[in-house]
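Shown here: the complex without one of its protein chains, the others still in place.
Our next item is chain A:
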Amino acid sequence: MYAQMVKSEAAQDDPEKLAAFQARIDAGEKIEPKDWMPAAYRKTLIRQIGQHAHSEIVGQLPEGNWITRAPTLERKAILLAKVQDEAGHGLYLYCAAETLGVSRDELTEMLLDGRMKYSSIFNYPTLNWSDIGAVGWLVDGAAIINQVPLQRTSFGPYSRAMIRVCKEESFHARQGFDAIRKMAEGTPEQKKMAQDSVNRLWFPALMMFGPSDKESVHSEQSMAWKIKMNTNDELRQKFVDQTVPQIEFLGLDLPDPGIKWNEERGHYDYTDPDWSEFFDVIKGNGPCNTDRLAARNKAWDDGAWVRDGLMAHAKKKAAASVAAE
């Protein structure tokens, strides 16, 4: 979802090996790191899992921004726990990517110099406390819809990371809904803030699922390999159908006049987001792209002496214990 527009690679391996590999996937077997896999499968997965991991880490920035300004001690403790979970989710995913033969530092460097992406949603700002509620509810809600099917993905370590993430994720969506509900049921000013958050974040949340199926060119191979389980539009529709009644429960206006129940389809109709905005954000021109990457680069650079110092200390201690033996 967190992995958007992951470029898939064309398979260029021995056709017999490819067919045997496909048969394993079709039979529902998990592919494990030591198994033979097509180079394109490996490369696409590194890209997708890496992007997913980066999103968890960069996703801490818009929320971390409000930890010190949470309205109550309880909300602060909850948000702190939520943001800590995101660090954990990033770590589970980095570990899964590492089993494919890429190192943690390589992945980090590719994020920092822009060779790898993270989800477009985190390039939008969180302007006030109500946005924090909306992010938990809508953004984590969208993430859950994407991640639940990925628990069945063909690559074992990715699947197991998703199972672990999904177990923890519904806390995130619920705490967000609870926070924005408090606003929606509060004073007229608070309700207005809640409405404004939903209005601003609705379309960026829809964009999280990636471009419409008509434009999504990378799906077919990834779906055959069970790296991708559903099309972008299927997941987006699921999100709309699930979220519209929740907006109505909160007593807020729908953020899109195009939202209408379609009896025939059994789904809500909705307006597509402005895809030119989406592609622009992906290219680096969203409201916060520069800030987010600068913050990650600063954290990495400022932490270098700690990483090096701890490693030097560990080596010194190890050498001393060998000498003592």
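As a convention for this text, a residue touches a chain if its C-beta (ideal position, glycine included) is under 8 Å from a C-beta of that chain, and two chains touch if they have at least 3 such contacts; residues count from 1.
By our rule, contacts and distances are computed from a predicted model.
J.: Report the protein name recorded by UniProt for the chain absent from the figure; options are "Cysteine desulfurase", "1,2-phenylacetyl-CoA epoxidase subunit B", "Imidazole glycerol phosphate synthase subunit HisF" or "Molybdopterin-dependent oxidoreductase".
T.: "1,2-phenylacetyl-CoA epoxidase subunit B"
J.: Among A:G88, A:G114, A:G251 or A:G284, exactly one should touch the missing chain; which is it?
T.: A:G88
J.: Need a quick check: the contact residues on chain A for the chain that isn't drawn.
T.: 32, 34-35, 81, 84-85, 88, 91-92, 95, 98, 103-105, 161, 164, 168, 307-308, 310-311, 313-314, 317-318
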